[in-house]
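Yeah, one chain of the complex is gone here, protein chain that is, but the others are all in their spots.
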Amino acid sequence: MKSVESSEPSTPLVSTDSLSSPLRRKRKKGVAGYAVVSGYFVLLILFGVAPAIYAITLAFTASGGHFTGLTNFIKTGEDFRFLPAFENVGKYLFIWLASLVVIVLGLALMLHSIARRVSAAFRFIFYLPGALAGAASVLVWLFMLDPTVSPWRLFLGIFGFKNLGQTILPGHLPLIFAIIAFWAGAGGWIVVTYGALNNIPNELIEAAQLDGAGAIQTALRIKLPLIKKWIVFMLILAFAAGTQLFVEPQLVGEASLGLISPTWSPNELAYYFAFQDNNFNYAAAISVDLLVIGLLCAAVLVFRTKLFEVE
Amino acid sequence: MRLFNRIWSRTASYIILLAFTAFFVVPVIWLLFAPFKTDHNLVFQNPFALGSLGNLFHAAHVMFTFEDYALLNWLKNSAIYSFGGIVIALICSIPAGYGLAHTQFIGRRTLLGVTLFVMIMPATALVLPLFLEANAVHAVGTPLAVILPFSFFPFGVYLAYIFYSSSVPKDLLAAARIDGCNEWDVFRRIALPLARPIIALVTFFAFVANWNNFFLPFVMLPNSTNYPLPIGLQDLLSATPAFNPGQGGQVPIYRPELAIATIVAMAPVMIVFLFAQRSLVSGLLAGATKE
Partner (left out) sequence: MTQFGYTVPTTWQGWQTLGEEVATQHPGYIVGSVGDNWDDDIYLWPSECHVDDVVKTDTIDINAADPNCTRATALIDPLIKDGAVTTDSVFSSTFGTTYNNKILMMVGPAWYGQYLFPGIVTKGDLAVADPLSWGSGATVTGEVGGGLWFMSSHVTGAAKTLTASILTWLSTSYGSQGISPGYPAYVADETPWIAGQQASGLYSNQIAPVFAKAATEVWSGWSPVPWSTDSVFGSTVVTGLNSGSTMSSQLAGFASQLADFAQSDGYTVVTTP
């Protein structure tokens, strides 16, 4: 475990699997191995694999249980709420990921170039709103966006917003959700990026400075390329999580006097099919769509970047 | 000229950092001060004006006694679900991490790969499938429908795996075996006592994830006496005349009361943040530490 304060590169992970141990020993070890992973294995099957398989089964069948091929996927895909929901989330993701690349990296680079004590304080402050992730962050931002009580009311006034209904117009929502996601989540990513920057050997940076590179040059030419993997890691995880948006539109919708569609995001649409229309097969089809997106993201991270230790 | 440039860029950095500090902190400060004012004050006073203790006591009294101490009940539910999930997650993930790092068995690599996959995949993606599954076995509405899915925490397994494979040398375990320990003793006497830091880390991440989880309890628990805090907050939001006057004319919950409920919801996580600052930061990095 390395601390963010250390500037040492992380120790390489030890991998001393020996192939030469006697067969008998190996078999005995095998039993022990099964024993220690068994609890987790059961949970994995029950709450990871089984629901996914069950959802896939439902997605390919009708309510009577007979196989219907891709019908549910086609029907939900043609639904008038399907494309708008993905469009909404697409816009949100675009803003959120762009802000991660530009602002999070920018702030992390700035923090990396100032005194460590000061930067530690900033990092902690930036990370703090993470405690309000989820429903609490949405509530706080409903206050922030309501021009009648917001501490930013002057700012909102400049844009001509006089009441909450005007601030949370449907067209503004992707930006608003990106701001909420940024507020509650950017701090964590700043900490991670800062940690990655800390792992860059000092000699490299010093060498660049000796060659006459300025602060910005060093940041762009030396530091950023060296933490490229982390940037990809951050973007894929944020993308995967962002496609699942649910609590934000749900709560803002709750506070909008019904002005915001209850099927704003794909997950809300799946929820709507399951609970309003009692159509579990349609709900399962959208869940499988989202599951596939999540799996693809995971596959890219695991197979294309070599970020994760599997041996 | 160089010097001038450096001073200029440094000043610019600080201005930007301070601007973002305001962005991150002002909402939290506003939230903490809101209960000291009346709803009317919040609308008509300067947003940073100080309120009074009397207002705080009044709002707190209204909020806590509301609907027969519903807020405290939600708090209790949140605690039960979060810690129930954590306990099972720890019992299963610490041995599993050890097993993946230090034992040999058929399917080990597959298990590790699958763990990685489900860890990266957002947990929300499985919520509706989990609901459909729980519905099929008639478990919807029971606390276990939330606690058991919470206890499946692949990130914890991965953290434990990384910890054991990087910080506990194989030689140490081999030496114990030579000394006559059987496999169970090796785990219980050597590996488990070493696991203290990783237990803290897994607990922290599982706690934050469980405590703030909205979607899973939202679909699993239709009955308001079973709500955890986030769902309770949504319930208040849909009933309060401050945001939804159309529905909730009679509910005495206004912005100061809502702010109190929000503070109650975030306080445990905030406290953990303050105390676990260091280990948390290292844990954030440990998610992917192969350089």
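When the chains are written out, they are named A and B in that same order, and each has its own residue count from 1.
Just so we're on the same page, a contact is a pair of C-beta atoms (placed from the backbone, for glycine too) under 8 Å apart; a residue touches a chain by one contact, two chains touch by 3 or more.
All values derive from a computational prediction rather than experimental measurement.
Novice: Where the complex has a chain not shown, which of A:Ala215, A:Leu257 or A:Val302 is the residue touching it?
Specialist: A:Leu257
Novice: Which is it among B:Ile147, B:Leu201, B:Ala242 or B:Val269 that touches the chain not included here?
Specialist: B:Ala242
Novice: Kindly state which of the options A:Val36, A:Leu164, A:Leu197 or A:Ala270 is in contact with the chain not pictured.
Specialist: Residue touching the absent chain, from the options given: A:Leu164.
Novice: Looking at A:Thr148, A:Gln209 or A:Thr305, which makes contact with the chain not pictured?
Specialist: Hidden-chain contact among the options goes to A:Thr148.
Novice: In the whole complex, what residues of chain A lie against the chain that is missing from view?
Specialist: Touching the missing chain: residues 79-81, 148, 162-166, 169-171, 257-262, 277.
Keep in mind that, in the parts below, only the chains that are shown with their structure count from here on.
Novice: Spell out the residues on chain A that touch chain B in their complex, using ranges where they run on.
Specialist: Against chain B, chain A makes touches at 1-4, 9-11, 13-18, 26, 28-37, 39-44, 46-52, 54-55, 58, 103, 106-107, 110-111, 113-114, 122-136, 139-144, 148-153, 164, 183, 187-188, 191-192, 195-196, 199, 214-216, 230, 233, 236-237, 240-241, 243-244, 246-247, 250-251, 254-255, 257-258, 267, 270-271, 274-275, 280, 283-284, 286-287, 290-291, 293-295, 297-299, 301-302, 306-311.
Novice: In the complex, go through chain B and note every residue touching chain A.
Specialist: 5-6, 9-10, 13-14, 16-17, 20-21, 23-28, 30-31, 34, 42-43, 47-48, 88, 91-93, 95-96, 98-100, 103-106, 108-109, 111-122, 124-133, 135-136, 148-149, 151-152, 154, 157, 161-163, 165-167, 169-171, 183-184, 187, 197, 201, 208, 212-215, 218-219, 229-231, 233-234, 237-238, 243-246, 255, 258-259, 262, 265-266, 269-270, 273, 277-278, 281-291
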